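One protein chain is absent from this view; the other protein chains keep their places.
Our next item is subunit A:
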Amino acid sequence: MDIDNHLELTQVGMKFPTPKGDFVALTDVNLRIKKGEFISLIGHSGCGKSTVLNVVAGLYKATDGGVILDNTEVNEPGPERAVVFQNHSLLPWLSVYKNVELAVKQTRQGRNKAEMRAWVEHNLELVHMTHAKDKLPSEISGGMKQRVGIARALAMEPKVLLMDEPFGALDALTRAHLQDSLMEIHAELGNTVIMITHDVDEAVLLSDRIVMMTNGPSATIGEILDVDLPRPRNRITLADDPAYNHCRHEVLSFLYEKQRKVENVADHQKKRESATEEKAKDASSAA
């Protein structure tokens, strides 16, 4: 297996049909991801980050080009491309343990009962949630729910872990805590990760490469930044690190100078008016 061509996105394009004709969300997205790499997708809202992620997940089918994972084309969703959803998406009627168990049952028919149990518990341990395994999702905090969401995804033993703004809805302290956990897990398991984020610090801290996307419609990859910082990374020591700050600067200047959202009032008004009819499209392309 070619380790450099673990996951390949080739000429990926996405059009959504609307009553006024096709809406082009993505064009010509080309990306090669190495095994074990941590990739962040960053860009302004509506730039199609989520669309890219959904195409890789198989939840959307690209209208142009395609995705190849380990020499197999991606056609449908599957547990080898586990998704951590922004709002955790745990089944509210199942306990924490049962939520993870569902994923384990689905992905490993070969395991016997004791082994399955051990695997569920191992993954809960990994995200430090063993203490709440019998609680319902409604009984734990948002950060804890997201941890369980990660445990569920990891329990599928995915080749690629797809994370759609996993920490977006959390407060800053909880987010920092979870970022550290995620770095730990990534170091231990070496999964390939694609993560969508809005947060520049988060992107630089966690990623091997940061993929910066241009504004939509017809969004595509603008620049790719290599983050050459040694691991393990520590947010406090990095705060004064020139290389770290250089990376931050690069991303910030891409977002706020090169791809500054020029949105004058008239445009904004128009957008609001068309927002209702384009709701479906927006929902799918908004990141």
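The criterion applied here is as follows: a residue touches a chain if its C-beta (ideal position, glycine included) is under 8 Å from a C-beta of that chain, and two chains touch if they have at least 3 such contacts; residues count from 1.
The rule we apply is simple: contacts and distances are computed from a predicted model.
**Student:** From the names "Molybdopterin synthase sulfur carrier subunit", "Mov34/MPN/PAD-1 family protein", "Spermidine/putrescine transport system permease protein" or "Nitrate transporter", which one matches the UniProt record for the unseen chain?
**Tutor:** Listed in its UniProt record, the absent chain's protein name reads "Nitrate transporter".
**Student:** Thinking of the whole complex, not just what is shown, which of A:A82, A:M144 or A:V227 touches the missing chain?
**Tutor:** Per the contact definition at the top, the residue touching the missing chain is A:A82.
**Student:** Given the contact definition stated above, which residue among A:L26, A:I42, A:A57 or A:I185 touches the chain not shown here?
**Tutor:** Of all options in A:L26, A:I42, A:A57 or A:I185, contact with the hidden chain holds for A:A57.
**Student:** Pick from A:M14, A:A103, A:L124 or A:L154: which residue touches the chain that isn't shown?
**Tutor:** Of all options in A:M14, A:A103, A:L124 or A:L154, contact with the hidden chain holds for A:A103.
**Student:** Which subunit A residues would touch the chain omitted from the figure, given the whole complex?
**Tutor:** Contact residues on subunit A toward the absent chain are 57-59, 76-79, 81-83, 85, 87, 89, 91-93, 102-103, 106-107, 136, 138, 156.
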